[in-house]
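Everything on this sheet refers to the single structure shown next.
What follows is part of the complex, with its chains left where they were.
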Amino acid sequence: MSYTPFQAPLLGALLGDQEIAACFSVKAELAAMLRFEAALARVCAAHRFIPENAAGAIATLCETFEPDLPAISAATARDGVCVPELVRQLREAAGESGPHVHFGATSQDVTDTALVLRLKDVSAILSERLDKIIAGLDALAGKFGSNPLTGRTRMQAALQITVDDRLGAWRAGVGEARERLDTNFEAMNRLQFGGPAGTLDSFGGKAQLVSVDLAHALGLFNPPRNWHANRVATADLASSLSIVTGSLGKIGQDVALMAQNEIGEIELSGGGESSAMPHKQNPVLAEALVTLARFNATLVSGMHQSLVHEQERSGSAWMLEWMILPQMCVAAGAAARNMVSLLENVDALGSS
Amino acid sequence: MSYTPFQAPLLGALLGDQEIAACFSVKAELAAMLRFEAALARVCAAHRFIPENAAGAIATLCETFEPDLPAISAATARDGVCVPELVRQLREAAGESGPHVHFGATSQDVTDTALVLRLKDVSAILSERLDKIIAGLDALAGKFGSNPLTGRTRMQAALQITVDDRLGAWRAGVGEARERLDTNFEAMNRLQFGGPAGTLDSFGGKAQLVSVDLAHALGLFNPPRNWHANRVATADLASSLSIVTGSLGKIGQDVALMAQNEIGEIELSGGGESSAMPHKQNPVLAEALVTLARFNATLVSGMHQSLVHEQERSGSAWMLEWMILPQMCVAAGAAARNMVSLLENVDALGSS
């Protein structure tokens, strides 16, 4: 039983997200890597770099291949990436087609592209939840929008506003965050392909043709050049994940303040219970939104540190991304799911 | 003599930037605020909220008004913003037009809009320097692009590449960073206007008309609603400033590694001297690029924490932006300027 920070250890259902975590499971990662190797073999055959029948054999093998996980894990501790051992196993299993596996590619091509393929799934999950949040905010506006509310600035009562005014600010934040997230997921949706030193040197003059076809086969766009050492897109994706959790955390903070006993501007069902005080109803989902916002706001810094990615490939900076980006996705998923639940739990909004 | 971190205290010329710092001077801030108050008065008069002659008097006053700075500073320590005292001084100076100053606005409208107006200048300065960097990289490609270079991955020699290959990665990073910066500066180029609680309640049904005209008068676009408590745009601008410094820091790190004595893949003039070892030539500009990248990568976290901006206006979160965003602009300016100089100092590139 290994440690999962999103359980902490029992908090998975509050601070974690099973659906998004599944995109970063060993199984999902290896499946995406095998998809890359299969597509690579086919495209290499189409351009006559490897024999047609070897490509067919490799692609078929990739569909059902069950890697030896303990061996991969052990090798990864030595190699810093799982690809060398995965490729070794694949080559062994492919028999005489073995030498044609992974033609012209490097570990980073496989690893980054396999990340990109799974981020598409993450994007779809988040997108659906953000739709529900917008719909939930609209529904609250329909029900409670015209209720009066005390506008508050610098933690002091200012002027009378309406629930619609505050919901409008919430919706604008979520809407702008969502736009940025979509843009950045779109920008990430690209093939990584450069070969050992980023020059696709095994493909000679055909490098761009192969790259275009490989991107097409994987449903990705083909960037002008590899992005082995250019991590702008990953850093900016991290930023927009944090902007999403931040805009939801702002709502969470507001809800926790509105739910204070003396203020009572929101009525929530499904609040948390206390081990010592049965009368309490804690705004746990709202608190969790603040937590997840501050968590991602903390982590985003490490993704920006990773921009200092030396030479043609930095093991250090790249591994730092691996430790951080999946967590930020999971935190964004948890925040979006909690926000959906929280909006469903609102029984009243505004001053009476 | 107050402390300036970009001098540290004598390092202003290396880690600071006078041109960008000037955009955040007291003088520039007050000038932008007075520009807002003048435009507001004229637009309010056009919509008959204040008398035409009062507007004229206020606008004229704003052109030459010299605020009592010590009084503003003292009041700011109490009020947390300088606007209340600035408005008080303006009203006093405006005589009978005084009561019409600042009609319908709130401190945050003035402060945020005055920030936006100065960010336009910051954007122009950075843009010009990024142009020079792209041109400088192109010039190096022209001179040294075909030279051989050892491709290095995970700090180990991999395959032979050319100088063009590495320059291409540098240029791609800077190019992508720049696109994001431009997009985010463009998104910031908008009026802040909401009145005390974000509802422009003094303007009744004419609020949107007034807002459109005020935005137009100031050369800004008019957003669908105020962004008092929605800080997505400021957080994302901070992210892209850090992405710029990060993509330049990657180049700096590469240069420092290339300049190692045993490696000698770059020849630089203008290196730093040592107090103890006259033979040394330290790659100071390259080091400074790494420093500035890590500095902004650190600070970006605080701008994301500021997304948790409670209710209609959070003094805490807002002031945190003030402490961070200007520094990030200055650091980006310093990095861009150092990069321009560093590229000019390159006398040779690639393996001999």
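Note that the chains take the letters A and B in the order they are written out, and that residue 1 is the start of every chain.
Please note the rule applied: a contact is a pair of C-beta atoms (placed from the backbone, for glycine too) under 8 Å apart; a residue touches a chain by one contact, two chains touch by 3 or more.
The shown structure was predicted, so the numbers you read here are calculated from the model rather than taken from an experiment.
Taken as a whole, the complex in this structure file is built from 4 copies of one protein sequence, with 2 shown in place.
To be clear about the criterion, only the chains that are shown with their structure count from here on.
Distance between chain centres (mean CA atoms), chain A to chain B: 29 Å. The touching residues of chain A, when paired with chain B in their complex, are 80, 106, 151-155, 158-161, 165-166, 168-169, 172-173, 176-177, 180, 196-199, 201, 224-225, 227-233, 235-236, 239-240, 242-243, 246-247, 249-250, 252-254, 257, 290, 293-294, 296-298, 300-301, 304-305, 307-315.
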